[in-house]
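Here the complex is missing a single protein chain, while all its other protein chains stay put.
Labels for the chains are A and B, by order of writing; each one numbers its residues from 1.
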Amino acid sequence: MEIEEKLSVLNYKTDKGFEHITVTPDICEVCPDYFCTFACPAKCYTVMEGKLNFKYEDCVECGTCLFACSHGSVKWNNVKGGHGVKYKYG
Amino acid sequence: MAIKIIVMMKQVPDAEEIFIDPVKFTLNRAQARGIINPSDENALECALKIKDQTGAEITVLSMGPPAAESAIIECMGRGADRGVLVTDRVFAAADTYATSLTLAASVKNLGEFDLIIAGESTTDSGTGHVGPGVAEFLGIDQATYCTSLHIENDALVAERDLEDGTEVVSIGLPALATVLISSNIPRRAKLRLKIDALRKGIEKWDHDTLKLPPEWVGIKGSPTVVGALKIPEERKRAAKRITVDQLGELVKELGGMGLIKTEEEEA
Partner (left out) sequence: MSEFDAIIVGAGPAGSSAAIKLASSGLTTLLVEKADPPGSKNVSGGIMWGNELGGVLPDWEKDAPLERYVISKGTGLLTSDSLISVDFRSRKFESRKTGYSVLRAKFDQYLANKAKSKGATLVTGVTVDGLALKDGKVAGVIQEGDEITADTVILAEGVNPRVAISSGLRPEIGDKDVAIGVKQVVKLSEATINERFNIRGNSGFAGEYVLGFLKNGVKAGGFLYTNKETISVGAVINVGTLRADNETHSFEIMDQFVNHPFISPYLEGGKMEEYSAHLVCEGGIGSVPKIYGDGYLIAGDAAGFSYSNGLIIQGINYAITSGIAAADTVIEAKSKSNFSSGMLRGYEDRLQGKYVLKDLKKFRGIEEVTWSNLAHKALPDIAEETLFNLFYEEGIPKRHLMEIVLSATKKSGVKKTDMILEAYRTMRRM
């Protein structure tokens, strides 16, 4: 089962007005390791044609990327207003 | 004096958590948690925007089981001033006719008002009947499919999103408007307001409050009969990833399927 398929069973209430995680493209552009792409359990970070892509909509708010990135690119906030992932089992 | 707005809100089972029973073909809502009907969030946001601009007193009116209280508190946490939950077992299993009638009676019971705003439809039935139904029972003008609402010179100015364009209408107050889900981004509740809402509490009205004839409400007052339910066939997603140089092939393919017209055909 691909990770995309696994994420598709989850219930997200995406906050269209607030991206709780942002990355700094200038830092990512020269990243020597892209460890975020290996660490993030929801595959929110991918490298395509040499560029880092990040999508906050798939985030399960685990906090891994916050410290996985050792270059200071990731700005991590809690989601607001009850948005984000909504587990039914947990 | 600030105008009086009533926002009609329904707590619905989270559509993401509803499953169709593969054997019985019924909706399994057992696992689904309650949320504010999405377009009702937009309706509330429209009311709050008017409140921001010109001041307004907003009452959230909901009909449903006692658990809907949390949804009303959430609305008050976003800025609504008052919450009323119409809840009674005799109102249960009402169709859109009986629901509209009960809500219209509730609006009358609230006293004077200038504007009623509701979501265009709910995710758990999707008829879009209730907003217009309430307006009809109250005998007031209505604007449906709205994307933005303003009050100008004691009239409601509403932008309506129609199939072939946008229509701007101005209708006299009191009026009712139903709002589309695309109309705005609902604001978040604030801790301060939610604490205040919990302290203030909501009002609960039942059959004794409204004093409607029993045959007008609930299942007795509902003429709708569900004949049969059919599940649409599930379609596979057709999305696929292509590179720029494959674009020509894709155009040909889609043309072949009759999904798009190519220039050659048009010429």
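Simple rule for what comes next: a residue touches a chain if its C-beta (ideal position, glycine included) is under 8 Å from a C-beta of that chain, and two chains touch if they have at least 3 such contacts.
Here the structure is a predicted model, which is why all the values come from computation and not from measurement.
K.L.:
Can you name the residues of chain B that touch the chain not displayed here?
P.N.:
Residues of chain B in contact with the hidden chain: 33, 74, 77, 188-192, 194-195, 198.
K.L.:
Could you pull out which residues of chain A are in touch with the chain that's been left out?
P.N.:
1, 3, 6-7, 9-10, 33, 35, 37-43, 60-64, 66-68, 76-82, 84-90
Note that only the chains that are shown with their structure count from here on.
K.L.:
In whole angstrom, how far does the Cα centroid of chain A sit from the Cα centroid of chain B?
P.N.:
The separation of the two C-alpha centroids amounts to 32 Å.
K.L.:
Along chain B, where are the residues that touch chain A in the complex?
P.N.:
14, 16-17, 31, 33, 35, 185, 188-189
K.L.:
Quick check on the complex: what are the chain A residues that touch chain B?
P.N.:
11-13, 16-17, 80-83, 86, 88
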